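Please find one structure pasted underneath; my questions will follow.
With one protein chain held back, the other chains of the complex are shown just where they sit.
Labels A and B are assigned to the chains in the order they are written; within every chain, residues are numbered from 1.
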Amino acid sequence: MKKFTSVSDVENLQEIIKKALQIKENPLSESEKGKGKTIGLVFLNSSLRTRLSSQIAAQNLGLNVLTLNAAQEAWNLEFADGAVMNGDTVEHIKDAIEVLNQYCDIIAVRCFAGMKSKEDDVNESILSQFEQHAKVPVISLESATRHPLQSLADCITIKENWQENRKPKVVLTWAPHIKPIAHAVGNSFAEWMQEMDVDLVITNPEGYDLDKNFTKNVKVIHDQDEALKDADFIYVKNWSSFDDYAAMPEVKENWMLTNEKLKNTNQAKVMHCLPVRRNVELSDEVMDGENSIIYQQAKNRIFSAQAVFSEILDELNS
Amino acid sequence: MKKFTSVSDVENLQEIIKKALQIKENPLSESEKGKGKTIGLVFLNSSLRTRLSSQIAAQNLGLNVLTLNAAQEAWNLEFADGAVMNGDTVEHIKDAIEVLNQYCDIIAVRCFAGMKSKEDDVNESILSQFEQHAKVPVISLESATRHPLQSLADCITIKENWQENRKPKVVLTWAPHIKPIAHAVGNSFAEWMQEMDVDLVITNPEGYDLDKNFTKNVKVIHDQDEALKDADFIYVKNWSSFDDYAAMPEVKENWMLTNEKLKNTNQAKVMHCLPVRRNVELSDEVMDGENSIIYQQAKNRIFSAQAVFSEILDELNS
Partner (left out) sequence: MKKFTSVSDVENLQEIIKKALQIKENPLSESEKGKGKTIGLVFLNSSLRTRLSSQIAAQNLGLNVLTLNAAQEAWNLEFADGAVMNGDTVEHIKDAIEVLNQYCDIIAVRCFAGMKSKEDDVNESILSQFEQHAKVPVISLESATRHPLQSLADCITIKENWQENRKPKVVLTWAPHIKPIAHAVGNSFAEWMQEMDVDLVITNPEGYDLDKNFTKNVKVIHDQDEALKDADFIYVKNWSSFDDYAAMPEVKENWMLTNEKLKNTNQAKVMHCLPVRRNVELSDEVMDGENSIIYQQAKNRIFSAQAVFSEILDELNS
């Protein structure tokens, strides 16, 4: 694997899921693989799970880890090409990347959508600079439009929770929120599920359809009850409008996931990438109930990251 | 040891002091004991000594260390049970703890008193959630009402500095400050000293008596001069009113510890947990004088933490 920023960087999805599950069985089986190599974890945004799971995964592989909270610990970054830097920005992202090239064997970066310019976000204005200027493999720790390490963990979690001899019905359901939230997790989940042997349905209110480039031929249903019927897995996630970018069109029905809504499902397992706003996105009873596999999902972030780092190291060592 | 949040978690105080002193002699004697295990150090508040000494102690034991400055690096936490999270808080502490359960073999947390609600603080509104939801051993790096790793370091330091064949007189003296400060260090010191073979006296102005649950039968004297007489050890620390919670009733006498006040003592050794406000809590001449064993006390924070981590690992490895 040469880089990891979307599902298209994965050669064989079933193989990497299998590898991740082997790592879960024995996390220290490749504890020397990263010896003498350095991974830089660059955070332009907050992180709990991604931060800790990436650090654990790297340590399990014997990698040196450099963690940088770029905004707080280093310099205010300029992202515009050709900028005359006579304002608040102190260092151009290009130069920061070129320096990371000198210091790291792998660069991993978290760069959320700004939610101001649709064009900037759709074009991955920050991640694209890493892809362009990095001379070492780049790993996304969530970018403007995708969160692939989360999606791989989601695949692993579904794999672990599905033994039946038929395709599970997987429903990605929009959930309420109080602020305009990015589309990355929703997009990415849609994209990865289309590579899995599942029946994917997306449900969201009118005005909240995701970017068609990610959902392609996936069925989108605007009636949550209808969509949840017979679901085997429900993935709960908020996002703001894509068409009217970052807007929050009024929603009249209550889209919060509750135990009541689980009744029509096939005892669906409930998933969420976390952090979750309890009693807004889903109820306490769902979060703390036996249908939730949310913490298992969080744990699998370690093995998702470790499988990816391991495949990147294969490339570097080859 | 299954957890470490107060003196009652210690089975045998003299044994753990002895162990800490052995570690001080040879800090790397158990350098493989934590191999393949991970300790999460979660800071909800500032820290210098606790941060660094815990990191050193963990490294000396071969533990992987994850340090998280929760507020700045991760998400704004919700602490209220059943909250409808439609405000500023992004992640419930319960969920953060459940995720830490997935990532860590030991969780250590610093969660100061909020100093707003007496009830919340007395009930350890944050630490109690860790004790309730953590599925791995929990270590307090100072909570609302106690600072046990500090108190153990204090015990070690007194042990090192007392060879005489009689009980030392130990005086915990209130000191001036400009802000309402928590009771944790005072409470904890009182609690631990009652388990040590010492004569403990507490002195503070009227209105500043500590919570009786921590001081029990300890003599409290409101005249500092009288209390300090013949002291062998003086522990200097400010706290705000407990009865009139977090208030700062006027104090007319000057309670700052000075060399003049040391004259009536038995060449008392002076202790303080740091950070200290010089020339407010105690004078420069005391801080920099030969009676101070304050930096030795700071050093012993390493061995206090390491002895505790080591006993927790014994439990995990058994």
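Assume contacts are C-beta pairs under 8 Å (C-beta built on N, C-alpha and C of every residue); 3 or more make two chains touch, one makes a residue touch a chain.
All of these numbers come straight from a predicted model, not from anything done at the bench.
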Considering the complete complex, identify which of A:28, A:85, A:178 or A:247 is in touch with the unshown chain.
A:85
Options B:87, B:249, B:275 or B:289, residue touching the unrepresented chain:
B:275
Which parts of chain B are in contact with the chain that was left out?
28, 43, 46-49, 51-53, 55-56, 59, 69, 72, 178, 274-280, 284, 287, 294-296, 298-299, 302
Touching the absent chain: which residues on chain A qualify?
36, 38, 40, 64, 66, 68, 70, 72-75, 78, 82-87, 90-92, 95-96, 98-103
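Keep in mind that, in the parts below, only the chains that are shown with their structure count from here on.
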When the centre of a chain is set as the mean of its C-alpha atoms, what distance in Å lies between chain A and chain B?
39
